[in-house]
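Every protein chain except one is present and positioned as in the full complex.
The block that comes next holds chain A.
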């Protein structure tokens, strides 16, 4: 049995739109439009998409916050809305923009309260807290009221709060949003460590693709409420034709961009003294050889495919085209 199952999961909202000075029209917006997905135990799934794609809505349906309009969802074999409180004991949730902590109390008190809320035996609670204190370096601010913590400190507190009851599944909605580089690294390192242990399933939504590259082998891209890609990051590159690039720095600009077989010019920069080639069929050596016959090279560098660029292209693709690319329909 998969830890998470979604079959035709769908969520519609009715919004009232101003249609005149007094008139208001009802309009139905489909936030999640028939998502089918299976997540296995111990998987680390990156769930990404542009703003309004339906990421958070999906997570809220899986955690029992929102009732689906149609379709079926199971998490740990439970129905998220109907079995909400039983499910809550088995999942952890971090919403980047809302808090599970008590604003006016020292961070330490929140952890103690959550022990009661989740009915965790004192021993297990202490062991998990000790581990988080070490890995997330909490000791410096355990006695400070949460409202006085920096965002990075608070997020480390939120992560701890979500894990003290030993959840089987951890849902993270934008856990690195607004964090500085150091805090981002700390959070990512901690989650990677959690993933290595292998018994926690992790579902992560994010805007920061570095989170995904660092943490997730599997990537689900959602747009307009539909899954447009489900697979590894390498598959994403292959499918959407993301290519390695060769950047050639020239001493003198060429009169016009050179035509090399299997390596079209992507960009011309620095007044023609920097050329960027995409490696389609040609190898790096062929590009270098081809260029060497035309001019003198100052420098050559190779740029690995950038997931950000792939995803941006994916978002721009019309929904129908992207969807048919996934299903492989002609």
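The definition used in the following text is that contacts are C-beta pairs under 8 Å (C-beta built on N, C-alpha and C of every residue); 3 or more make two chains touch, one makes a residue touch a chain; residues count from 1.
As a convention for this text, contacts and distances are computed from a predicted model.
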Review point. Out of "NADH-quinone oxidoreductase subunit K", "Probable membrane transporter protein", "Aspartyl/glutamyl-tRNA(Asn/Gln) amidotransferase subunit B" or "ABC-2 type transport system permease protein", what name does the UniProt record list for the absent chain?
Key: "ABC-2 type transport system permease protein"
Point to revise | Which of A:18, A:98 or A:281 contacts the chain that the document leaves out | key: A:98
Practice item. Can you list, in ascending order, the chain A residues touching the missing chain? Key: 13, 52, 56-57, 60, 63-67, 81, 84-86, 88-89, 91, 93, 95, 97-100, 102-105, 109, 112-113, 116-119, 145, 173-174
